[in-house]
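Dropping a structure here in structure tokens format, bear with me for questions.
Right, chain A next:
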Amino acid sequence: MTDILLKGGRLLDPSSNLDAVGDLLVRDGKIESVGGNIAGPDGATVIDCTGQVVSPGFIDVHCHLREPGREDVETIATGARAAAAGGFTAVCAMPNTDPVTDNQAAVGFVLKQGRAAGAARVYPIGAISIGQRGERLAEFGEMVGAGAVAVSDDGKPVVSSQLMRTALEYARTFGIPVADHCEDPTLALGGAMNEGIVSARLGLKGIPAEAEEIMAIRDILLARLTGGHVHLCHMSTRGSVDLIRWGKDRGIRVTAEACPHHLSLTEDAVEGYDTNAKMNPPLRTADDVRAVQEAVKDGTIDVIATDHAPHHYDEKEREFSDAPNGIIGLETALPVNVTWLVKPGIISLATLIDRMSCAPAKLFHLPGGALRRGIAADVTVFDPAAEWTVDPKGFRTKGRNTPYAGMTLMGRVLCTLVEGSVVYHQGVG
Partner candidate 1 sequence: MANAPHTIVLSARAVERTVTRMADEIIERNDGTERLVLVGIQRRGVQIAGRIAAVIKAREGTDVPIGALDITLYRDDLQTVGPRPVVGKTHLPVGIEGVHVVIVDDVLFTGRTIRAALDELADFGRPAKVSLAVLVDRGGRELPIQPDVVGKHVDVPAGERVDVAVVELDGKDEVSLSAMVAS
Partner candidate 2 sequence: MTSPLGKDLLGLEHLSAEQISLVLDTAEPLKEISERTIKKVPTLRGATIVNLFFEASTRTRTSFEFAEKRMSADTVNIAIAASSVSKGETLVDTARNLEAMRIDMVVIRHQSSGAARFLAERIESNVINAGDGTHEHPTQGLLDLLTLRQRFGTLKGKRVCICGDVLHSRVARSNIWGLTKLGAEVAVCGPRSLLPSAIEQMGVHVFDRIEQAIEWADALNVLRLQLERMQAGYIPSLREYNRVFGVTRERLDRAPRDILILHPGPMNRGVEIDSDVADGPHSVILEQVTNGVAVRMAVLYLLAGNSPRLAEAAKGGA
């Protein structure tokens, strides 16, 4: 394995308060040294990082890689390569596949396919309930033993409060977060977008913010009751972040994620019945976007996760109410976050790196999330000022369902290193 020298970049690692221009040397898959002017050892590959940011690799705690079951839409390999192209060195795959990742063998399969891909690391998330049916707990212990890093029934909420309580209690033994998709299914029934003036105008059934908030506060209260770690997926409303803040203020073990689309787009994107603006939770109001941005800034929202959800072209090419929810996100997460959060000065680059790398590593107990001597070299190099126009045709993911197509965004990944290997380099592959 050749040494790699990242030369002259801005080394930015909020976990160690590092922010300095300098070099970073990778040897045997590990970070050998960080900072200062490092002379390149013989035979080292030197990557010129002038003008680039060198940061700990991004970690996505929420994506859908569709394998097994829908390999026509995405495979673990294509998803892992898309992740690498987006600067992610690790992703957590949600278990709502077919069959559901609800047992040791299924977890092992995801892990094996992830390793074989040789791109971003893939960590399986196990199901909370068998078959995600919301009835009986899956075997958390066996799944964690096989490599699962969290449990979730994402795609659906855990409707039964009793089941959620048990899951939070039971997960404590294994020290894993229970990630919940917060949605009151009766309030959200048949809904296609945020409930408000746009849904009223377009004649689409709305999903009120309260459908999310009611479940968010239920989960927070159950975390208080059980002492378990609840992780709230894709928070999208002002009410939700207020409730999370309330929980955190009381020392309740609640963490939360927000998605780049909820930090950048509003329900107005649905105008014209664009099915690429259809997701669950739906795009909300401008006020909600501001509140969630603010929550990312103050840490109420701990991490930014993509909720990458590829769909087949035909599935989105239909009437709005019948189209499936979700958009792809791995290859647009960084530029969307830079364009809507860093460029307008809402958060600093250091905060962004914390929310995309350090915090996810910490909350999900994953390696990485730092630029420190001796740890595995999971590193992302990106140009925060580069502008480029999104063209889904060039994506590594099989999905093309993005509302950002044609937009000119800021921030572009130059290369991604996983365990010291270059798994993505701009313009290569």
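Behind the choice of candidates: all candidates are chains of the complex that A comes from, given by their letters.
A few comments on the model shown:
Convention: a contact is a pair of C-beta atoms (placed from the backbone, for glycine too) under 8 Å apart; a residue touches a chain by one contact, two chains touch by 3 or more; residues count from 1.
The model shown is predicted, which means the values in this text are computed figures rather than measured ones.
Applying the touch definition to chain A and the options 1 or 2 in this complex singles out candidate 2.
Partner candidate 2 is touched in their complex by these residues of chain A: 195-197, 199-206, 208, 272-273, 314-315, 317-323.
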